[in-house]
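Of the protein chains in this complex, one is absent; all others appear in place.
Coming up: subunit A.
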Amino acid sequence: MVSTLTTTERQVALLLSALVALTGLALAAAGRHDPLGVHGFLILVYGLGCATVVARGYYSPEPDSERLSRYYDEPIKAGLLIAMAWAVVGMFVGVWVATLLAYPEFTFDQAWASFGRLRPVHTTGVIFGFGGNALIATSFHVMQRTSRARMPGQLSPWFVLVGYNLFCLLAVSGYLIGITQSKEYAEPEWYADIWLVIVWVTYLVLYLRTLARRQEPHIYVANWYYLAFILVVAVLHIVNNLAIPASLGGAKSFPVFSGVQDAMTQWWYGHNAVAFFLTAGFLGMMYYYLPTRAGRPIFSYRLSIISFWGITFFYMWAGSHHLHYTALPHWVQTLGMTFSVMLLVPSWSSAGNALLTLNGAWHKVRDDATLRFMMVAAVFYGLSTFEGSFMAIRPVNALSHYTDWTVGHVHAGALGWVALITFGAIYSLVPMLWKRERMYSPALVELHFWLALAGTVIYVFAMWNSGIIQGLMWRTYNESGTLAYSFVDSLVAMHPYYVARAFGGLLFLIGAVAGCYNIWMTIRSTASAAREPTGDRPVAGAPAAEPAE
């Protein structure tokens, strides 16, 4: 890894690692009477670890200029492996919290293992750890291939990847020791948020610089989506995390907004995180790996335009549908609801464009589990966007809100769409990157596909049932005009569904573990084929990479 860096890049990498370590030391000292001290220490160790890795490879020979005639794939490989590791961790904790809901004694009387702390570990682990790393890795791959240009320099992709994972580690470890700003999907505190801004702006600049070096007259659709993902997530992250630290020696901070404004900002963020992190980024993934795997042209370029601008424009307005029937003014709810309804057709256009692209390649969908992962992902994308627009309608929301239906909806999207498209992309990408003919075991890919599909279906059906039963139990009145069921009655009724949900999640987790094994064995298998796909090189004559970042 260090051997692919130039000497100047190695020096800058050492300097950056030292800066991170020093910042960690300062935080550890300032926060020694606060949980912040633990994080300061963690940052210190992380910085020193990076410095050690760079120092150990410091005197290895410099890469020759021949590298410039190839794409820079090392950070992509690392990103994919890290994403799979996060997948297993995040999904394991997911199964754990699902079990907790059915059998609360599984907290083992430990504060760190309580539901409130483990649940964000699960969400952050799968969304930011698994999803985020997969997005970063695939975006590095797609932007180079569709621009036919190598990334400018070798250091900034590593900075983005390694820096982003420091953020994820701070987030997840913070929840366990009780650090959170209590904003869903934006739990990390101020110092982690500032660090993510630095990392994310570097990511944006890297993406733009690669696009600027492109050897194609047009920018391919996948890049529109990746760019929207990077740009909007930066805006969302910054605005929703505007906060004032209670002290520089403590983890606690207070948001600048309060009351209903804070709620609205949070859900503007929350819903657009779904839109631009979990949708736009993964649509970018789909737009590259699905047509390459199917070997078919995109069904309609014009439809791509409608979907892209529809999604980017309408999603921005939809966040207030999370706050129906609350203190939020009625008119804001109306706007959130109507824009959610208008969002449906652009979303379905994307799903339709993907599925219709498969026309002429359905026999491949039948035979190839990797392509089938992506096909089913597009179906779940269509299902969950329909469900989302439906649930955003106020009277429907009156039944669904605060119930497990929401949880089922999220997982139809997160398991059925996000995770399946990612597994499809990873199974396409691993043989390409490691130059193998195919995955080590296509049968294991097939097994993973069925485990993932069965797990998702069991999960989603369990939550649909429990959510609707819950919603109905909460609103049923008896003849004497009082509530027919107590809250505990509804919990008792949920128990069998919670058991089923944990089982569905377990199947999904087992599939991911099988995927890890398959990827590992693919990498370890001898590169007998040692084949390089024809044309998998940047266009010669692309400007030489500048050494410094």
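Assume a contact is a pair of C-beta atoms (placed from the backbone, for glycine too) under 8 Å apart; a residue touches a chain by one contact, two chains touch by 3 or more; residues count from 1.
Here is the rule we use: contacts and distances are computed from a predicted model.
Student: Which of "Protein-export membrane protein SecF", "ABC transporter permease", "Spermidine/putrescine import ATP-binding protein PotA" or "Cbb3-type cytochrome c oxidase subunit" is the UniProt protein name of the chain not shown?
Tutor: Cross-referencing UniProt, the chain left out corresponds to "Cbb3-type cytochrome c oxidase subunit".
Student: Would you indicate which residue among A:113, A:306 or A:383 is in contact with the undisplayed chain?
Tutor: Missing-chain contact among the listed residues: A:306.
Student: Can you tell me which of A:254, A:325, A:402 or A:450 touches the chain that was removed from the display?
Tutor: A:325
Student: Hey, which of A:33, A:218 or A:524 is the one touching the hidden chain?
Tutor: That would be A:218, which touches the missing chain.
Student: Among A:14, A:260, A:335 or A:383, which one touches the chain that has been omitted from the display?
Tutor: A:335
Student: By the contact criterion defined above, which parts of subunit A meet the unshown chain? Give residue numbers in ascending order.
Tutor: Contact residues on subunit A toward the absent chain are 145-146, 148, 216-218, 220-221, 288, 291-292, 295-304, 306, 310, 325, 329-331, 333-335, 337-339, 341-342, 344-346, 348-349, 352, 359-360, 477-489, 535-536.
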